[in-house]
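For this view, one protein chain was removed and the others were kept in their places.
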Amino acid sequence: MEHFLSTKKLSTEEIFSLLDRAENFSKYGSRELPGKYIVSNLFFEPSTRTKMSFEVAERKLGLDVIPFESGFSSALKGETLYDTVKTFEAIGVDALVIRHSDEGYYEELIGRTSVSIINGGDGSGQHPTQSLLDLFTIREEFGTFEGLNIVIAGDIAHSRVAKSNADTLTRLGAHVTFLCPKEWKGNFEAVHEWNVEMLQSDVVMLLRVQHERHDGKLTFTKEAYHDQYGLTVERAKKMKENAIIMHPAPFNRGVEIDEDLIECRKSRIFNQMENGVYVRMAILEAILNGRN
Amino acid sequence: MEHFLSTKKLSTEEIFSLLDRAENFSKYGSRELPGKYIVSNLFFEPSTRTKMSFEVAERKLGLDVIPFESGFSSALKGETLYDTVKTFEAIGVDALVIRHSDEGYYEELIGRTSVSIINGGDGSGQHPTQSLLDLFTIREEFGTFEGLNIVIAGDIAHSRVAKSNADTLTRLGAHVTFLCPKEWKGNFEAVHEWNVEMLQSDVVMLLRVQHERHDGKLTFTKEAYHDQYGLTVERAKKMKENAIIMHPAPFNRGVEIDEDLIECRKSRIFNQMENGVYVRMAILEAILNGRN
Partner (left out) sequence: MEHFLSTKKLSTEEIFSLLDRAENFSKYGSRELPGKYIVSNLFFEPSTRTKMSFEVAERKLGLDVIPFESGFSSALKGETLYDTVKTFEAIGVDALVIRHSDEGYYEELIGRTSVSIINGGDGSGQHPTQSLLDLFTIREEFGTFEGLNIVIAGDIAHSRVAKSNADTLTRLGAHVTFLCPKEWKGNFEAVHEWNVEMLQSDVVMLLRVQHERHDGKLTFTKEAYHDQYGLTVERAKKMKENAIIMHPAPFNRGVEIDEDLIECRKSRIFNQMENGVYVRMAILEAILNGRN
């Protein structure tokens, strides 16, 4: 694999191969890659989970990690992303994990650099490593994707997680329903209130209300969102015995999910974070092995 | 040892055991711990010395260190400290060094996370690793704490160093006197001017005037503070032959201490910094060995 950019560019075989490899890492822990590799994580948008997860994955593979502070680089002097990437290529970096606010930022890079690019999130585009960790978590639970019913609830239009997951889950045989306020459906088909059928899904995946993107323009309060679209304790009680709750985090306690559900028996939220390290190890390994 | 939070939770045996181990590191240098450990330093308040000291200690023990920029994390998206810590737990971090502006920030974490917490300073609460390095420096000099006379001069009420040290030094048999302006004594008993007896102490420990906490509200100038409460060259001349001068740094030259005394023969200020690495190695080792 040369780059890891979008779930759309992944074949089903590639997905399963990465999941198998991630499973291996989850069982047997760290494994230093043969050969010396240098990577860097270029996060032009704030992140804890994704960046930290990559940082841990990189160290478990024994990689050298070059620190990059986006707020203190030549980007401040007006340097383009292309020129920044070419700089990393010139100084001998093998792979870059990039999160950037421009959807499809990587299009201008591909074919023009020998550095491998791993997409850590592109604007309102995709978040393919998150998708892979969600797949890992679902497969770990149910052993398959075929015939699973999955509700994804939240800001569908702006969520790269929703888009990446809808793509992969549908391809793998699951049935995905979007739930959201009308204003947030974008170009997608969505329902706008919870019903019994949805609560009987196998997976309820909640998305973060991105207050910072909507500030001042929200037509509902946090409480109203929680009542209408959030996973309340009431609703969680109606879920199937073996159903699970997922959330990419960071979460707003009491908004998209009731505080008491975050660490409940059905919740896989912290398992998702743990699994994120394994899938990122698998992706880095596939990319770096592909460079020899 | 599971966590390292406050000198109050340390028994005398634990203190001496850590000091002995630190002495060993001071003599024999680096030592890679058996086993792979991942740690991170979460400093939500500015720091050079404490953070750098931990960073060096961690590398001398061969640990993997995950970088954390508090100004660029999901804390910006309103994430609580608890959720941030649970994230680090999920991705496989073994120990976190945390400095946070809330006194006792760790209370809500203990018992709810399997990550080991090392307190790098909690608001106006404690700074227990600083206390341990001060103890190390004093023991290195005098071989004992019994019967030593120690003056701690400065902003007692706001100083976590004063509190941690008063606790430990008294327990170990030293006699501690606080010197400060009336406004800064807090709930402590303190004297408000230098006298001959105090200048005949074995240790004069000066605290930094925290201009950034008092800005605009100080009832005295820097010069007036220096004259009344600072260690002037004049006063230093009256100190005992074998007495030492300590300061946790960063120091304000010419305020709490005369510029000429910082690197004088009696000063142990830079030795304290050096010793900080050894005691932090000892603490990290005790914590991480305790995880097996």
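Letters A and B mark the chains as written, and numbering starts fresh at 1 in each.
Heads up, the rule we're going with is that contacts are C-beta pairs under 8 Å (C-beta built on N, C-alpha and C of every residue); 3 or more make two chains touch, one makes a residue touch a chain.
These figures come from a predicted structure and were not determined experimentally.
Colleague: Touching the hidden chain in the complete assembly: which of A:Phe68, A:Tyr106 or A:Phe136 does that?
Modeller: A:Phe68
Colleague: Using the definition of touch stated at the top, determine which of B:Glu69, B:Glu108 or B:Glu183 touches the missing chain.
Modeller: B:Glu69
Colleague: Which of A:Glu45, A:Glu89, A:Asp102 or A:Glu140 touches the chain that is not shown?
Modeller: The one listed residue touching the chain not shown is A:Glu89.
Colleague: So which bits of chain B touch the chain we can't see?
Modeller: On the side of chain B, residues 30, 43, 46-49, 52-53, 55-56, 59-60, 67, 69-71, 211-212, 249-253, 270-271, 273-274, 276-277 touch the unshown chain.
Colleague: Suppose we count only contacts with the excluded chain; which residues of chain A make the list?
Modeller: 36, 38, 40, 64, 66-69, 71-80, 83-84, 86-93
Quick note on the criterion: only the chains that are shown with their structure count from here on.
Colleague: Just give me the whole-number Å value for how far the CA centre of chain A lies from that of chain B.
Modeller: Whole-Å distance between the two chain centres: 40.
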